[in-house]
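Below: the structure, in structure tokens.
The block that comes next holds subunit A.
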Amino acid sequence: MQIGDKEIQFDKDGFMKEPGIWSADVAQAIALEEGIEKMSEKHWAVVNYIRKYWEENDLAPPVRLLCTENKVSVREVYKLFTSGPARGACRIAGLPKPDGCV
Partner candidate 1 sequence: MTQTERPGNQTDVQKAMKAFVSAVRKLGPVHYQSCVKCGLCGETCHIYLTDPTILNLPVYKAEQIMKIFRRYYTFLGRFLAPWVGAQSLTKDVLESLVETVYGRCTACGRCGLHCSIGFDVSSVIRTGRTMLAEIGKVPSSLQAVVNNQITTGNQMAIPRRELLDTVEWLCQDLRLEMNNDSVIIPVDEPGRRILYLINPREVKFFPLSLLAAAGIFHAAQESWTISSRFYDVTNYGLYSGDDTAAAAITRQVIDEARHLGVEEIVLSECGYGFRSFRWEGPNWLGRAYDISARSMLYLIWDYIDTGKIRIDPSRNPERITLHDPCNLVRWGGVSEPQRKILKRVCMDFQEMMPHGADNYCCGGGGGMLSMSEYGDRRILSGSLKAEQIRASGARIVAAPCHNCADQLLELNKKFKLGVEIQSVTEIVYNAMVLEMAEQSEISNSDADDSFNVTPSV
Partner candidate 2 sequence: MTVQQIIVLTAAFWVTGSLSFLGIRSMRRQKSDVSTPEGRIWDGIAYAFTYSMLPGHKETVNRHLVKFILGVFLHIGVFWTIAKTAVYIVNPAYARWFPVISGCVVFPGILSASVLLVMRIITRAMRAISCLDDYAASIVTIIFIAAGFLYDLHVVNNTVFAGIVSGLAVYMPLGKLKHAVLFFLARADFGGRLGYRGTYRFPQIH
């Protein structure tokens, strides 16, 4: 995928191969694949939170923190990201694929 002057590569699961070169444009481009035409403020709040948490802990945040820190309910998260927090939100936030059954 070409974003600006950068070539973004994905693994076969659609997660970024180099999470370091993530940007807001990349996020919007992945979001489009997820069926999100235009990222809303809530989308951004969640995605930015995931990104920040990951940069600090090298881990995807659990859904509890996602909800409590951003004042959204679980059911809302699934409405915002139809493929769920892992394959939806974490992917948009440019994280590598979390381990296990996701």
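Here is the rule we use: a contact is a pair of C-beta atoms (placed from the backbone, for glycine too) under 8 Å apart; a residue touches a chain by one contact, two chains touch by 3 or more; residues count from 1.
Regarding candidate selection, all candidates are chains of the complex that A comes from, given by their letters.
Predicted model only: the values in this text are computed from it and were never measured.
Candidates 1 or 2 all come from the same complex, and the one touching subunit A there is 1. Partner candidate 1 is touched in their complex by these residues of subunit A: 11-15, 34-35, 60, 62-64, 67-68, 73-75, 78, 82-87, 97-102.
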